[in-house]
Structures are given as structure tokens and as C-alpha cells.
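Structure first, commentary second.
All protein chains but one are shown at their positions in the complex.
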Amino acid sequence: MRSTLTYSLRELISGLDATIVGDAECRISGVAILQDARAGQIAFLTNSLYKKYLPAAKAAAVILEEKFAADCPVTKVIASNPHYIYSQIARYFEVTVSPYEGIHPTVILGKGYSIHPTVSIAAGCVLGENVVIGANAIIEAGTVIGNHVSIGAGTILNARVTLYDNVVIGERSHILSGAIIGSDGFGFALHRGSWHRVPQMGAVVVGNDVTVGANTVIDRGAIGDTLIGHGVKLDNLIQIAHNVCIGDNTIIAGCVAVAGSSSIGKNCMIGGATCISGHLSICDGVIVTGMSSVTKSISEPGMYSSGIVGVVPNHEFRKQNARFHRLENLMQRVKTLETEIKKIAEETK
Amino acid sequence: MRSTLTYSLRELISGLDATIVGDAECRISGVAILQDARAGQIAFLTNSLYKKYLPAAKAAAVILEEKFAADCPVTKVIASNPHYIYSQIARYFEVTVSPYEGIHPTVILGKGYSIHPTVSIAAGCVLGENVVIGANAIIEAGTVIGNHVSIGAGTILNARVTLYDNVVIGERSHILSGAIIGSDGFGFALHRGSWHRVPQMGAVVVGNDVTVGANTVIDRGAIGDTLIGHGVKLDNLIQIAHNVCIGDNTIIAGCVAVAGSSSIGKNCMIGGATCISGHLSICDGVIVTGMSSVTKSISEPGMYSSGIVGVVPNHEFRKQNARFHRLENLMQRVKTLETEIKKIAEETK
Partner (left out) sequence: MRSTLTYSLRELISGLDATIVGDAECRISGVAILQDARAGQIAFLTNSLYKKYLPAAKAAAVILEEKFAADCPVTKVIASNPHYIYSQIARYFEVTVSPYEGIHPTVILGKGYSIHPTVSIAAGCVLGENVVIGANAIIEAGTVIGNHVSIGAGTILNARVTLYDNVVIGERSHILSGAIIGSDGFGFALHRGSWHRVPQMGAVVVGNDVTVGANTVIDRGAIGDTLIGHGVKLDNLIQIAHNVCIGDNTIIAGCVAVAGSSSIGKNCMIGGATCISGHLSICDGVIVTGMSSVTKSISEPGMYSSGIVGVVPNHEFRKQNARFHRLENLMQRVKTLETEIKKIAEETK
């Protein structure tokens, strides 16, 4: 279901840092990808992989950087950050069904709650005691909220979220379905051959403007709290262990695992499926590419990576594995050669 | 709980491409693994790892390939594809409790739905507006379905599934518990140091005869749709990002992550925990072994792999890591040797 409203291009970029070169009055009825966009649609170019589609563009207008403008045969919206301009324009065309008005009669409320009258709570939610929810927050169906939980104004919990006791979530945050916040940290003490639970007494504190992806899990702290800073964006199926601390505006792609007590600075970018060992400290401004294993602290901003990437045919892979496991042998052979050469060089002097 | 019915072997293989060598009238009351099967049970051999158990087999009959028949001391069901023959025979012995008949009184239905009278919807489900569900579909307890969702005939949603708005699922598909389909794609534009959500305006379209595993997540498209072809089989805890396209009959093992806008062809097999970077294209008929990192497109069918596999004792692993990080040093030493040898060769000429 998409919007049927149209806007002039001029209206759409009003207030944005972008310049129209071409027909500012053209009517825009929706967005599309560059190679598919037709009359009435606006497209964008941010990834140079897709530059090849520019000369044949059929869109009403294309949002792009100055450097690509010459190759664009249609109206251009020139901006230094086309992706951001696109994100703001696309909002005009996003259609969502209004949330349930008020608290659905099937919702179970615990004692002592403080819920702003503008809050929406859909069918089948269960809330514990002493829950506080700010203005305009939306709690979708089937969500379970523990005791002493606080949810800030404008925050959205999609269907089937779980918040354990004592979780605090800031304002305008977005928690996707299946996300679990505040679960018991994984702490056990070995005693006479069996594992004994270590009480997990901290909470999870999530800042403002945070996104927590679908089926992502954030454990509560063992003693102090697990901390997710303002503006942090977490993708799906991420594991955040107890007492992890993530700085403001850090973005983490899907399937990342961060082990206990590690801290990640502000404005970091962690690629998908990367693992970060426990008790590490990663400074502000670090980029770690996907599938890396971070086993030591990082104290300088920059881009980091690890391991071997890139698939090869399986028969070549088998050889590579064999060669890798014979590296010691290769090194010894080089040492032998060095000794022999030295001997020959001396003899032929 | 297992069936108490018995069948003759002849009945069980009726209509299947298999030949009985031995007692076709023997009664079969259940299935078992080769090494455990006793009188009345049928077993199979598909993995040569288990061939060693054949000579001592106590099963009533064993399903196997011709080449293993000579070693089988009991009745044989000879087939070119024993695993498929087994799968069809085992269906006779699978016992499941009948689903709830009709729509449970606790179910919350949105406006404008079109639900076939044969549909089962169990307790605690919440449906949005304009939901369409085809004949004989089964929606198990605690599932949440968004607005404008369409579910084909014969499809089963296990307990606690989430379908976001606009999701389309074909016929005879099976969505396991905790799976989330149609969640917001992970799209953010960086602007003045903070991340701004890019509206995710596409949907997810899932074909017929698809399996989506437990706690697997499939995000909706940013502009166009995320597409899961007919007959696709997805295991548990898989991440499918926005605008991914998966071709018919492709099978993907657990914990795989596919990043945004990548396409995987038809009849591919992706091993467990493999990661596929974004904006790639993998052609039909590709096999990628487990734990690989695919960082470039693949245009030829075949089997591909990456990285280093296989554990070694930790002390050896530490040495391997050190050697790997000194590869540049080794290469320089080889270059030095080459120069010296050349010099000596010239001098001794």
C-alpha cells in the first residue's frame, strides 16, 4: 500500500540542503530505484555500482552528487549527501496504518503504572508493575514488559518485544519484533564441576533515538548496567552481552556478537557478523569490517579487519588450507636456504 | 507420541521409485536409525559414515542404494534416492495433534479480513486490517499478523510468528516459531554525525512451498520488495536483509547472514553461518560451504569456500596466527634469497 498523494519537487526539498537543476515544479508521486523509476518517480544515486543506470534514467528526477550530474539526462537534485536527502523525501511517501487508539481491552496492566493518555498499546500486551510510558509511545501487539520499566516519549515497540524488569528506554527509540532487552547475563561460577548462576543485578539503559533490530538480544548487567548510547543503531540478530557499553551514534550490522564488559566508543561502525571478545575497549571512530574477530582493544580510530575473506572454488580452498597448515614447514625451508646461501657466499668469496 | 498403526512394506513404497528385495509383506510399525532399528522398524542408509552399522542391522528393512545392498542382511528397499524414499515413508508414522478448529474466541481480528472458513487460528493471535488467509491455513498460538497481509492456502504459521504489514506468503509454506517477516530494513543516512532512518517502503514476498526457520528474520525492502522464491528452505536464525532476492529451490542452513540487495540464484545451497556481503549476485547452482565469507559476485555454478577451517590445539593455533601475520617477512626473505642466488649464479658462471 503506497500513498496516492503527489508533491512538487520544490515542496519535497523545502528546508533541505539540495539544489534542483531542471523542473522544480514537476509532480512526484513516489520513489523508485534508479533503473526502475518512471515518470512521476524520484530516484537517487549513492552507490557508484549503480552509476551505469544513470544515462538511461527515466525518473522524473534523480538525487545525486554534483560529480555525477553531467551524466544525468533528467531533472537533478544535487546534494553533497544524496542518501540523507532521499531519506527525508521518502518520508512523504511512506504509508503506515494508524496504531490502535488507547489501550486495547485485552492488555494486562500491572499495579502502579504511569502511562500517558496518548500512548497506544495494542492487543495481547502484558505489562508488569510500576511501568512508566511517555507521550505518544506505541506498544504493538503481543509485547511483554516487565516490572519497573520506563519507556520514553515517542518510542515504538513493534509486536512481540520483551523487556525484562528495570529496563529503561529513552525517547523516539524503535525496538523491532522479537527483540529482547534485559535478559539474564550469561554469568556462571564453576564449583565442584557444575556451573552456578551468578546473580545478574544490573539493568539495561537504552538512550534516545536508538534502533534495536528484530530478534536482537541485550542482556542486563551483572553488577552495573548494560548501556546503549543515544542514536545507536543495532540491526537484527545481534547479541549484546552483560555490561557492554556502546557509545552514541554507533551503528552495528546484523549478527554481530559483543561479549561481556566490552565497550565500543562513539561513532563507530561494526560490520555484519563481526565478533568482539569480552573485556575490550574500542575507542571512538573505529570501523570494523564484517566477519572480523576483534580480540584486542583498539585505541586508534580507523578501519580494521581480520581473517581471510573471499570465496574460491572448493578445490583451491582445500589446497589453501593445506598450505596454511604447512606454513611452518615453508618457513623452515626458507631458513635452511638462508643458511646454505650464506655458506656458499662465504665459500665463493 | 508415535503412531500405533502398522503397514506392510509393499503399502509403504506404493507409488515410489523403489524395489523391495526380501519380504514385501513384512509389517512396519515405525522408523529408526540404522544402528537402533529393531523388528518392525524401517531404517535407511544415505550417509556412508553409517555404513559400518549395516552388517549388524536388526531392522525389518533398510532403504539403501543398490551399491550397498550386498552388505545388508535384512530386507532391502533399493532406490537411487533413499533419503527421498525415507521421507515419504516416514510420513505414515508422523503423529500430530489436530490444530484448533476455526478461530479461537481470544483471537483479535482487524477490519476487512477475508479468511477461508477452513482456516485454523489458535488462541492469542492478533491480526491487523485487511488480512487474507487461504483454505486450510493454520495459524498457531500467539502469532501477530500486520495489516494487508496475504497468506496462501495450506500455509502453516507456528506459534509466535510475526508478519509485519504488506507481507505476502504463498501456498503450502511453513513459517516456524519466532520467525519475523517484513521488519524494517536496516537503512540509515548519516547526516551531521547522527543516523537518520531511511523509510523502508517495500514488502516481503514469499513463494509457495517455502520453509522459514525458527527465529529467522527477513526484512522488507527499502524501495522494491525482498523476494523469497518458490521452494526455498531457510533454516533457523538466518538474517535476510532488505531487497535480497533468493531464487527457487535454494536451501540455506542455519545462522547465515545475507546483506542488503544481494541476489542468490535458483538451486543454490548455502552452508551454515556463511555471510554474504551486500549488492552481490550469485548465479544459479552455486554451493557455498559453511562459515564462508562471500565478498564478490559468483557467476559460475560450482562449489565455493573461503577462509581457514579445522581446529588445531590452541598452542599450534597461536603459532599459526603468528606465522600468518609474518607472511610479508617470509616473502621478503624469499625475495632476498632470489637476488642472492642470481648474484651467485652470475658470479660462478
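Letters A and B name the chains as they come in the text, with residue numbers starting at 1 for each one.
FYI, a residue touches a chain if its C-beta (ideal position, glycine included) is under 8 Å from a C-beta of that chain, and two chains touch if they have at least 3 such contacts.
Predicted, not measured: the structure shown is a model, and the values here were computed from it.
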| item | value |
| --- | --- |
| Touching the absent chain when the full complex is considered, from B:22, B:40 or B:254 | B:254 |
| Per the touch definition above, residue among A:75, A:88, A:120 or A:162 touching the missing chain | A:162 |
| Options B:178, B:221 or B:260, residue touching the unrepresented chain | B:178 |
| Touch with the omitted chain, as defined above, among B:20, B:190, B:283 or B:308 | B:308 |
| Which residue of A:5, A:39, A:108 or A:135 touches the chain not shown here | A:108 |
| Touch list for chain A against the chain that is not drawn | 106, 108, 124, 126, 128-129, 142, 144, 146-148, 160, 162, 164-166, 178, 180, 183-184, 186-191, 193-199, 201, 215, 217, 219, 223-224, 237, 239, 241, 255, 257, 259, 275, 277, 279, 287-289, 292-296, 298, 302-310, 312, 319-320, 323-324, 327, 330, 333-334, 337, 340-341, 344, 347-348 |
| Contact set of chain B toward the excluded chain (per top definition) | 1-2, 31-33, 36, 47, 49, 81, 83-84, 86-88, 90-91, 93-94, 96-97, 104, 106, 122-124, 140-142, 158-160, 174, 176-178, 209, 211, 213-215, 231, 233, 235-237, 249, 251, 253-255, 267, 272-273, 290-291, 307-314, 317-318, 320-321, 324-325, 327-328, 330-331, 334, 337-338, 341, 344-345, 348 |
